[in-house]
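For this view, one protein chain was removed and the others were kept in their places.
Chain lettering (A and B) follows the sequence in which the chains are written, and residue indices restart at 1 in each chain.
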Amino acid sequence: MAANKGTKKVDFKIRCQTTWRDMVKYRWLYFLLIPGILFFAIFKYVPMFGLRIAFMDYNQYNPSASQWVGFEQFVKLFSKASFLPVLRNTVVISLLKLIIGFPIPIILALMMNEMRSLKFKKVSQTLLYLPHFISWVILAGIIMTLLDPDNGLITQLIYSLTGERVMVLTSTKWFVPMLIVTDIYKGMGWGTILYFTAISGIDPQLYEAASIDGAGKWKQMLNITLPSIVPTIVVCFIMNCGNILNAGFDQIFMLYTSHVYEVADIIDTYVYRMGLINSDYSFSTAAGMFKSVVAFILIVIVNNVAKKTGNEGLY
Amino acid sequence: MKKRMLALLLSGIMTVGMLAGCGGNGSGSGTGGQGGTPLAEEPIDVLNQSETMKMSVVCLQGYTQPDSQIQKWLEERYNLDITVLALPGWSDAVSKITLLMQDETQRPDIIWWWNMEQDYAKWVEAGLLVDVAPYMDRYTNMRDYYNSIDPGVLFYAVDNSGAIYRIPGDVAEPACETLWIRQDWLENLNLEVPKTLDELESVLYAFTNDDPDGDGQNNTYGLGGDGYDLRSFWPWIQGCGDGFGRDTFLKMDDGSYIYGPTTDDCKKWLGRVSKLYADGVITPNIVTDTDRDEEMANGGFGVTYSWVSWNNPSVGPMQSFYSTHPEAKWVPINMVAGDNGTPQDDPASVAAWCYFGITNTCSDPERAYAIWDDMATPENYIHRRFGVEGEHYKDNGDGTYEILVPSDGTQNTEQNIGLKLFQDLFARKDFCNIENTKSTSELFEKVAANSRIAYSHTVEKKNPEAYTVNNDKGTDIGDAMKEYVWGVISGSKSLDDWDAYVQQIESLGVQDIIDELTTIHGAQMKEYEEYMKNAK
Partner (left out) sequence: MKDAKNHLTKVKRGKGEVVYSVFNYIFFTLLSIVMVYPFWHVIMMSLSSVEATARGGIFLWPQGFNFDTYAQVFKDPSLWTGYLTTVLVTISGTFLGTLFTATTAYPLSKKNLPFGKTMLLLVLFTMLFSGGMIPGYLLIKGLGLIDNRWALVLPGLVSAYNVIIMKSFFMTIPESLEESAKIDGATEVTIFWKIVLPLSKATIATIALFTAVGYWNDYFSSVLYINTKSKWALQAVLRYMLTNTNQAMQAAGVTVASATNVTAATIKSASVVIATVPILCVYPFVQKYFVKGVMIGGVKG
């Protein structure tokens, strides 16, 4: 026992020494880190003391009059009868967005990579990015015009095809699919950028060797391109998993009405409506914190799964 | 893996703990209660002040370019140096107001807000606002104006202790909507002006099916209006049963309270409206969130319940509409009678929809109030709102006026005149609103008189933040109500489920809110009657 302890102590000492030696060795790397550390400390961590507001009944106009209330704000949030459906909607919508929306940029990037005409590639790339620059305010306006129950372009199209007037924006059946489609529409082009960058990092000699071996385009894509961008895919996927409780406030807020609360009311929109009446800063901070904690746990889990399966994780 | 998780968690907790220590950085700004506001020995003569006063004012609406003519006029007249803090539009204004008010270095001298009851209560508690009650007794223009409209306006502004921390900024006319109909369509189809709800419905069917515009196409609707706003169905709401099917809590003559959307009256009008909608008599997009102005400019329907002020020739949506439909003619008609034969227009609230106040950072609150009061006289108000006689508007000499430069027009911006500056920080709706034509003013009076029975059931709250049960449960109940009511109208939900819906509303705690209303609002109404007695 005693001897054991002794070796441990020595181990620790040695470890300290090596660590210190490494730190001296890498001093220039620490030098590079200075601006980043300063930035994160000042602009991210200093304001984080605001998180304590979630455990308070905060009075922003007279902070000294604020009171500690423990987990009361969280209890308030979870005890709402309407909270469970809201949580369910949030998860359903963002899961659908993840499952359907996540692979699309990858497929697009792979397809586009096969194009020979650089000019065509460039033009279509530029055009694909376009919707990303249009805010949801504007996009929602366009969507509403296109889906107008009377003279909307898409409504009329559906009518001439099926003879049915589908009112997408007020239908509990069609609203969520509409959210998914428009979300993909807005983000898919922009989402390809990272994969393009990853593809550009692939050593061309690999392709050459493969084509000498007689591998066709399809095989090259499967055996070279795809495996090479797996790390990027994994990183993106982990980060998207952390976003599972962010089902897209701007998008839904601009488009929804009470017709579709049943399926489209998410945590953020719900908290916003509650907040409108009560201007309860602590309550919305608590809701935000709940989301963060869930995201935190999810990221840790997914990251670990990724590492277990032999991929590079986030950390 | 466990270890890593632990490390992660630890580092997280550590950082939070570490930062909780920095909590002291938060500024302590509360300066304590204001107490009674002292008055200057003599009333301040705002026109003859040697010292230039710096004044920062928050405002949202209007033309807030720097150095507009109106701003210069105010600065010269009162020896002021005005800084206009423009709010970033409706949707973000609340955040900005919150930040400005919690920062003692940036807090404006004159703050303006709407719908921020909880915050307002905290401002008063923290002593951020100045009690203007003594000033109001000394400088009387604003007070007299509000009392001339309705003594109740000030009742809703006064604090329980008798202090006045908020000055009503803008109060709507007693009722501001009326029933509009396409007279040319009536004439084309040889129809009479409808007088009852049943007649109105047959007119709607005729407008939909009998090609009222005579173009041979089936492209017209009976009813149109503001999308996703139940007021578009007001004729049915007021006409079914006793008109208690309104989308809010109502006060009964015996002093009890009910929730309108669970009454049989509501079921009745929902039945009628949903049938009309299913029959294609109402514009389909009324169930979506469309803009009223754009709908109006668009046209295509023959009846709508909407603004009285559209009777003024200078109004944009009507101008757009007439430019594409030169042969058309919209006329306001009397509200149609329903089941109980007492047609009513939709009453507006007596309480102001927005307020402004003088904050504790103002260097001379009394002078600031006196200036605002001087700005409130009819001639000064008209100058601020409509500009100079002969240049921006014309006085016809018979009590009518002609607007030469509309405040929403390009000339106002182009020439940097600044009409409408501080419009929401005290607006007059009486004879000083010279934009109203004679017939518009009469129409306002008519609908006002024709909305008093409905108004007697309206619940107005003096201190909405005191209704804690309502604030806790009201949103959920309102959401459930909207979900069902709009569902029935659009046909996705059935009236057969009415009982289940009523049960759902009850399970969400509607009775608790009614109980709270009975105690708090009941007491408030006693106070109100007392106040009104003294006011007279």
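We take it that contacts are C-beta pairs under 8 Å (C-beta built on N, C-alpha and C of every residue); 3 or more make two chains touch, one makes a residue touch a chain.
Model, not experiment: these values are computed from the prediction.
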Legend entry - Displayed chains contacting the withheld chain: A, B
Legend entry - Options A:Leu33, A:Leu84 or A:Ile99, residue touching the unrepresented chain: A:Leu33
Inset, instruction - Can you work out which residue in A:Ile100, A:Ile180, A:Ile202 or A:Ile301 touches the chain that's missing from view? - result: A:Ile202
Legend entry - Contact set of chain A toward the excluded chain (per top definition): 19, 22-23, 26, 28-33, 35-37, 39-40, 42-51, 53, 60, 111-112, 114-118, 120, 122-135, 137-139, 141-142, 145-146, 148, 151, 153, 185, 189, 193-194, 196-198, 200-205, 207-208, 211, 216-218, 231-232, 235, 239, 242, 281, 285, 288-289, 292, 295-296, 299, 312, 314-315
Inset, instruction - Touching the hidden chain in the full complex, which residues of chain B are there? Just list them. - result: 7-8, 11-12, 15, 25-27, 60-61, 64-66, 84-86, 88-92, 95-96, 98-100, 102-103, 105-106, 114, 170, 172-173, 176-177, 226, 291-294, 297-298, 307, 309-310, 314-317, 319-320, 323-324, 348, 353-354, 406, 408-410, 413-414
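Going forward, only the chains that are shown with their structure count from here on.
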Inset, instruction - Could you please state the distance in Å, as a whole number, between where the Cα atoms of chain A are centred and where those of chain B are centred? - result: 39
Inset, instruction - Enumerate the contact residues on chain B facing chain A in the complex. - result: 1, 4-5, 8, 12, 15-16, 18-23, 25-30, 94, 98, 101-102, 115-116, 118-119, 122-123, 125-126, 128, 228, 283-285, 287-290, 471, 474-476, 479, 482-483, 486-487, 490, 492, 507-508
Legend entry - Residue numbers on chain A that touch chain B, as the complex places them: 45-46, 48-49, 51-52, 59-65, 80-82, 144, 148-150, 165, 167, 169-172, 257-259, 261-262, 265, 273-274, 276-280, 296, 300, 304
